[in-house]
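For this view, one protein chain was removed and the others were kept in their places.
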Amino acid sequence: MCHCGIIIHKEKNTTYNALGDKMDKIKIGIPKALHYYYYGTMWKAFLEELGCEVVISPNTTKDILEQGCKLANDEMCLSLKLYLGHIHYLEEKCDYILVPRIDNYGTFEQTCTNFLSLYDIVSNLFKTPLLTYNVDVAHKKSELEGFIHLGISLGKGKEQSKIAYFHSIEKFIKMRKKQRIQELKKLNMTNIKLLIISHPYNFEDTFIGNSIKKILSDLNVTAIDGEMITLNENRNSEESLSPNLYWKYNKELIETIPVIKDNIDGILFLSSFPCGPDSLVNELIMRKINIPYLNLIIDEESGSAGMETRLESFIDILENKKTVR
Amino acid sequence: MKKGYLGIDIGSISTKGVILDEQHNIVTSSYIWTEGNPIKAVKDLLHQLKESLEEEIEIYGIGTTGSARKLIGLMVDANVVKNEITAHAIGTTHFYPDVRTILEIGGQDSKMILLKDGLIEDYAMNTLCAAGTGSFLSSQAKRLGVDIEDFGHLALTSKNPVKIAARCTVFAESDLIHKAQVGYKKEDIIAGLCKSVVLNYLNNVGKGKKIMPPIVFQGGVSKNEGVTKYFSEVLKEDIIVDPNSHLMGAIGIALLAHKYEDGKMRSLDVADITFETKGRECEKCSNHCEILRIYKDSKFIESWGSKCGKVS
Partner (left out) sequence: MGDYAVPAHFLLSHIIHNKIIKPKPITSKTIEIGSKYSPEFVCTPFKYTLGTLIEGLDSGAKILIQAGGGCRYGYYAELQEQIIKDLGYECRFYNLVTAGKTDFKRIYRMMKEIDPKFSILKVLYYGSITKRMLKYMDSIDHYIREHIGFEIKKGSFEKVKAEMLHKFKMVKTHHELKKVYQKYKQEIENIPIQKPENPLKIGIIGELYTVMEPYSNYELERTLASMNFEIKRFTNVTYLLFQKHKKVKQYLKEISEYVTYQMGADAMDNIARAKELCEQGYDGIIHIKSSFCTPEIGAMPILTKVCNDYNVPILFFSFDTNTSEVGIKTRLEAFYDMLEMRKKR
């Protein structure tokens, strides 16, 4: 491995960095991939309040992508490959890496099975010790309990962990509210407005999302991130589209469609190849909505040339429609 | 008269034949294109082998391997019919008893064989499409207007290989066109292709496998110096390419034909018999199996393809 950076020696429970300075804080690595885009703010706030140092891997680089593809099985989805690449980046740069196991937030709020097996995949492929917590509300394992468990495994008290959790939640809600207001403001724009239905770990990732964001802004299109305007008061509005949907993250995406459908010109479905839940849910939604849409599926070899052509012609169609109207 | 053993390796792109004597020396060998017609290819091959013999030889064993092994096995009355993985391993260990890893990239598929003490320890075959195999490289060479024979050589002249997305044939082609249009140098694109073949192979076939030296590289693509160079560069090991590397499957199966010799003498004159296959779609159920009926000198001998086993 050729990453330079901080090398950590472990001696008698005290950690030193390469320069020999004593480091009291436990260093915890967080891969900037998959559920980082949901819970990253919370984790950072929680761990820092408990006196840990948080190391977040950088935006996806070519190297991270390549390492991820090397470690992953061919059939794993691009997002999982990226996740493994980020973990690889963090190896030897921290004392622990945080890999939670998030199964569900209730029977009808499940996650993709990758989120179930993530912890075990990582623990078998990498050497750095892992920190984890388990959320399985259907089996009475709440997020709060998970965070308390996390705090305890860091040697902190139950009460202290509980308080840190509530603080982190507060921070998280504040951030989400701000994001939502910002995103909703975009609905007042007069240019072409495109609702993006994409898991945040895809659209917000630099490798997957950036080139698309750039193409859209070059085309003078307002991209509205569906995930950011998930509205609590509209919970279950997705039922008109898919009554039996049980994937939490897909629900949160598509429930925005009925709410803002009159304010947008089109929808961009963006998935990583071969995403399991998206393969079914997006197909169903596309069959049910009466709004122009484009379905883009990205894998590690998608060139921006192909994406540009597709997006451009789609926006052309939307513009034509708008002028006719 | 001298005793000999014939090995035939019928691949999707080329057909290889070799005759060994009792001491396992190569008496003669031949190599021709399959061109989608294994029966004709084998007839021509046997003809060539016979012509090239300097002294007469009695064939006491015939082995067939490769994708058309079963059909040709019937045609030439082989005493051994074996898959190409085993045949390649046996052929290679004959020349390199210590070999630990065999990298093989052929016309349509690629494989990796790991050995220990001359025995197969583990193996893997490509799971994806033909991208990164011989036929893929030749079609890309054609697209770039380069003779496939010069391909590897040209790759060596590049200082700056271009990164090419070669996991899937379709993507690779569009990427290639794009890179050529943008104005990259031809040798850099070729080198990039060779490198991506190596990386793809290691990422797909070689996933999770421990590659130990000595390493032997064979199959049609091993003739490409560019690919060999990048294998050695990426693996940081020496790569052995045998001048007879394309014959290893045929040699291996000839060795097996000797091992399982049944005392019956065989003839090289199959070239003159008529051997026909007739394919038809069975209509008896909605399975619509492709039934293949095989005739030797107009006599029906076997049929394949029925899923229910009730139809012949």
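Note that the chains are named A and B in the order they appear, and that numbering of residues resets to 1 at the start of each chain.
Rule of thumb we're sticking to: a residue touches a chain if its C-beta (ideal position, glycine included) is under 8 Å from a C-beta of that chain, and two chains touch if they have at least 3 such contacts.
Note that this is a predicted model, so its numbers are computed, not measured.
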item: Sole contact to the chain not displayed, among A:Leu34, A:Leu65, A:Cys94 or A:Cys112; value: A:Cys112
item: Contact residue for the chain not shown (choose from A:Lys214, A:Lys288 or A:Lys321); value: A:Lys288
item: Hidden partner chain, touching residue among A:Pro58, A:Gly157 or A:Gly276; value: A:Gly276
item: Those residues of chain B which, in the complete complex, touch the missing chain; value: 67, 82-86, 109, 117, 119-123, 125, 127, 208, 285-288, 307, 309
item: Touching residues (missing chain, whole complex) on chain A; value: 73, 75-77, 101, 103, 107-108, 110, 112-114, 116-121, 123-125, 132, 134, 242-247, 273-274, 276-277, 279-281, 283-284, 287-288, 297
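Everything below uses one rule, namely that only the chains that are shown with their structure count from here on.
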item: Residue ranges of chain A in contact with chain B within the complex; value: 69-70, 73-74, 300-301, 303, 305-306
item: Chain A contact footprint on chain B (complex, rising order); value: 127-128, 165, 167-168, 171, 174-175, 178, 203-204, 207
